[in-house]
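One protein chain omitted, others in place.
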Amino acid sequence: MKNKRYAIVLDTKRCIDCKACTVACKAENDVPVGRDNYRNWVDEEKLRGTYPNLGQSFTPSQCQHCANPPCAHVCPTKATVVSPDGIVHVIADKCIGCKYCQTACPYNARYYNEVIAAVDKCTFCSHRVYAGGMPACVETCPTKVRVFGDINDPNSEVSRLLAKNPSRVLKVAQGTKPHLFYLT
Amino acid sequence: MHPIFQHRPSRKLWFGLLSAGVVIGIIGALNVLINGHAHVYNVTREIPWGILIATYVFLVVSSTGLCLVSSLGHVFGIEKFEFIGKRAIILAIITLLCGFGTIGMEINHPIRLGIYAIISPNFSSAIWWMGTLYGLYLVLLSGELYFLMKGMHKGAFALGMAGFIAAISAHSNLGAVFGLLEARPFWYGSFLPIYFILSALVSGGAIVSMIVYFNHKESGTPMPQKYEDFMGTLGKLQALFLTILIFFVIWKIIPAVYGHPPEKFEATMATLTGPLAFNFWFFEVLLGMLIPVVILLNPRTRTPGGVMWAGLLSTFGIFFMRFDLVVAGQLVSMREGAADLTNGLLSYVPSITELAIVIGAISLCLFLYTLAEHLLPLDVEEDH
Partner (left out) sequence: MTRLLEKKLSRRRFIGVSSCALAGVAVGSQVKVLRALAQEGKVGAVTTLPTKDVFTSCGMCVNKCGVIARVRDGVIHKLDPNPNFAVKSRAMLCARGNAGTKVVYDPDRLKYPLIRVGERGEGKWRRASWDEALDLVGKNLNQIAEKYTRAGVVFASTEGTFQDHFFNQMAECYGSPNTLRHATLCLSSNIQGFSATFGTNPTPDVLNADYIIMSGANRSEAFITPDTIDLLKGDGGMRKLIYLDPRFTKTAAKADEWYPIKPGTDMAFILAMINVIVTEKRYNKDFVEKMTVGFDKLVPHIATYTPEWAAKECEIPAADIRRIARDFADAAPHAVYYQGRRSSFFANDTQMRRAMAILNAIIGNWDVEGGMIPNRSIAMTKHDYLAPYYDDIPGRLDADSVAYLSESDGSWSIFRDRVLEGKPYPVKGMMIYKQNCVASVPNRAKTLKMMAQMDFICTIDVTMSDTAWYSDVVLPEATYLERLDPPEVLGGIVPVVAWRQPAVEALFESKPCLWIMQQLAKRLGPDIADTFNFTMEEAIEHQCSNNPKILADLKSKGVYYEADKPVYGSSYGKPLKTKSGKIEIYSERYAEKGLDPLPVYSSPNVVPTGKYRLLVGRHAYFTHGTTTNNPYLHDIMPENTLWLHPQEAARLGLDDGRLVRVKSAVGEETLKLEVTEKIRPDSVYMAHGFGVLSKGQSNVYGVGGCDAALIEEKTCMISGNVAMHETLVEIFPA
């Protein structure tokens, strides 16, 4: 049997920028309070048009769990590792806090967590996933922007969504092969 | 009274100032240890590398430069350069150690680095290579100094050669630390590793000019012809290095603004017209390059004093080059929607603690070097 390969598919048209995902993640993962401390976020894209013809989109995001993660390449001590299921993890004890991974990540997905004394980032809530649950951001989302699942399972909802709809990834030119897919 | 600073400033004042600088640095360092990085540094999630990284780069560039320039003498056999060997190497060691100290204050767990760089090395990491090569470089420099002090020229030559290679490797690797970051178009590419080698030569030359000048200002007697000749040659060499550097800078800028390449353009414009523009035009261009080049190209101003002044100004300018390089690469947000943007850019201003550590590191360098001058026999035997 093939390995699982976890991914998130997002339908940003549904996103109302309520930040439920951000707070759920903070609580679930004991992310310390503070401006810089968050594992996921919702970006308010630039306002389009001029008054009164305006438009705006909101883009929720987090670690892209890249198949070619620059953060893992640059880490001098292999503190960033990739699980067989594609989840990119930080081994806190090995992190020297050089923040090279923070400069290497094109998504600004990492921050330095003073409490665990290491760089920290989204883990797809692997502790919940391995226990049969969903990542906190996925579960809590009011409008269900995010769908989480195994893209190696052709019958999973993520696979079906990606088959049925065109999608894009962020900064494709970086060659990072992200695993957050945005429906277009 | 030690000869170097017999006239001005007095040694007491000099040591007093440097001690004050070191104390400021220690207070800064203690502040970090007590309150934690996040609370006393102005680096952020978006701009994780600040002035301490820039200072580290500045110091290790200086170290590399000193090694390269001194190797012109005892490795490449240019006799005029031989007499600066010991001083250049000892200062190279000191700047390297202070550089390590500075980056040690920036990274959160230097001890973990020592452990996991060995038991869990990542050969694809430019920082791992940089650390390893600089470590090797430090060993070679120390050996070279030992042989030089003992007057063992063959050994010094062999280690000098090895040190030269290590210096270039380590230093271009430092360029690669930035150059391999595809996420940061301002840094990404093969330019920085090459540029770093050239700029090390400029740094090294500039510092050597100051060492020689002040070292022989000491006696109050006129500078011996030998040294005057050396300063003249060094001045010409510096003029060459600086002129090439100017073209490096020009050719770094032109492709970055020519077709408005995304992110690279914005970062470059941040240095040309944005928040770093004063640093760039005043410190980097005017003080760091143009004035020194003018001084050095004009035979009338290419006196030992002129060469020293050119070196001093260049060194000053180079510090800002390092700062601007490190900061500009991070000013463009990785996310369009990120908060706190001013004119579309992130901002970074060093905190007082960061500045204190920078002052401490540079003061410590000078302090240790002055001490070395005082305690070690660094003059080359005339019979050589």
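Each chain carries a letter (A and B) given by its place in the written order, and its residues are counted from 1.
Please note the rule applied: a residue touches a chain if its C-beta (ideal position, glycine included) is under 8 Å from a C-beta of that chain, and two chains touch if they have at least 3 such contacts.
What you see is a predicted model, and the numbers here were worked out from it, not measured in a lab.
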Output for the hidden chain's shown neighbours is A
Per the whole complex, from A:N3, A:T143 or A:T184 the residue touching the absent chain is A:T143
Note that chain A touches the absent chain at residues 14, 16-20, 22-24, 26-28, 30, 32-35, 37-38, 47, 50-52, 54-58, 114-116, 136, 139-144
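Convention: only the chains that are shown with their structure count from here on.
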So, in whole Å, the Cα centroid of chain A is separated from that of chain B by 38
In their shared complex, chain A is touched by residues of chain B numbered 36-38, 43-46, 48-49, 106-110, 112-113, 116-117, 120-122, 124-128, 131, 177, 180-184, 329-330, 333-338
Contacts from chain A onto chain B in the complex sit at residues 34-37, 41-46, 58-59, 61, 70, 73-79, 93-100, 102-108, 110-112, 114, 117-118, 174-175
